[in-house]
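Below: one structure, written as structure tokens.
Showing chain A:
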Amino acid sequence: MIINVEVADPYSVGNIAAILSEIASRLGTLADGGETSLIDLKSLPLSSGEYEHLRFTLGRGEVTASLDAIGMSEIVETQFSGVWWITHYNDQGDIVADLIEIATIPNILLSQPEDMRTGLALLHAIISRPASSHD
Partner candidate 1 sequence: MNTLQRGINAMIEQIDAPIATFFTSCVHCGLCADSCLFYTETQDPKFTPIYKLEPLRRIWQQEYTFWGKLMSQLGLSKPVTDAELAAWEPLVYDSCTLCGRCSLACPVGNDIVYMVRKMREGMVASGHAPEGLKGATQRAIGLGSPMGVNLNTLMAHIHNTEKETGLSVPLDKEGADYMMVLSSAEIAEYSEIVSAVTRIFHQAGVSWTMASDGFEGTNSGIQIGSSDLAAELLSRVVRAAERLKVKYVISPECGHAYTALRWEGPNLIGRPYHFEVIHIIELLDQLRSEGRLRTEGLDETRMTFHDPCQMVRRGGVVEQPRNLLHMVAPNFVEMPDAGIQNWCCGGGGGVSANERAEPLRIKVFSRKKAQLDAIGVDTIVTSCSNCRTMLLDGLEHNSMNLNVVGLTELIAEHLAPASK
Partner candidate 2 sequence: MNPQDLLYWVRGTGLQIAAAIFVLGMSYRMLHLVLLGRKKSLAIPRGSEWAYGLRIMWQRSFVLPELSARGKFTVVAGYIFHLGFLITLFFLSQHIDMLRAILKFGWPALPRSVIDIAAILSIAAMIALLVHRIIDPVKRLLSDFQDYLTWALTFLPLLTGFMLLRSIGFGYTTLLTLHILSVELLLIAIPFTKLAHMFSTFVSRWYNGASAGFRGVKA
Partner candidate 3 sequence: MADHDSLEHRLAEQGISRRAFLKFCAAMASLMALPPGSAVAIAAALAKAKRPSVIWLSFQECTGCTESLTRSHSPTLESLIFDMISLDYHHTLQAASGFAAEKSRDDAMQAYYGKYLLLVDGSIPTKDGGVYSTIAGRSNLDLLHEAAKGAAAIVAVGTCAAFGGIPMAKPNPTGAVAVSDLIKDKPIINISGCPPIPAVITGVLAHYLTFGELPALDELGRPKAFYGETIHDHCYRRPFYDQGKFAKTFDDEGARNGWCLYELGCKGPTTHNACATTKWNGGAGFPIEAGHGCLGCSEPNFWDAGSFYAPLPAPSADVTTIAEVAAVTGAAAAVALSALDRAKKKRAQQAHEKLTVKDL
């Protein structure tokens, strides 16, 4: 027996339009020199179809970055400049945070002063180390 499962347009439920207009309004604010902002996709009621639809609509733009820190993170500028899709994964590859950031550059990509100082200390240690120690 074949059960014909037909899914009517999963996008017709109207949640996508609301998210897109929210993104548009925030992007407008940013373009006018306003503040950056974040949308937590996990807090929104999205069916899997809608999620895919959102991903498809926003698309991929010019920049893609990845971060490897307690699991991978994927940072993608969507086809709309200033709208970034940030997905944090854990070691097992599960999504632990899924965010839309409206910013000139996502905060997570910026190098952190603490890390810079750690790096700097390490760099100094390398410089001050005698050449002989290189085995």
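The definition used in the following text is that a residue touches a chain if its C-beta (ideal position, glycine included) is under 8 Å from a C-beta of that chain, and two chains touch if they have at least 3 such contacts; residues count from 1.
As a selection rule, all candidates are chains of the complex that A comes from, given by their letters.
Nothing here was measured: the structure is a model prediction, and the numbers come from that model.
Of the numbered candidates 1, 2 or 3, 3 is the chain that chain A touches in this complex. Residues 5-8, 10, 13-15, 37-40, 42-48, 50, 67, 69-71, 73, 88, 90-92, 94-99, 107-108, 111-115, 118 of chain A are the ones touching candidate 3 in the complex.
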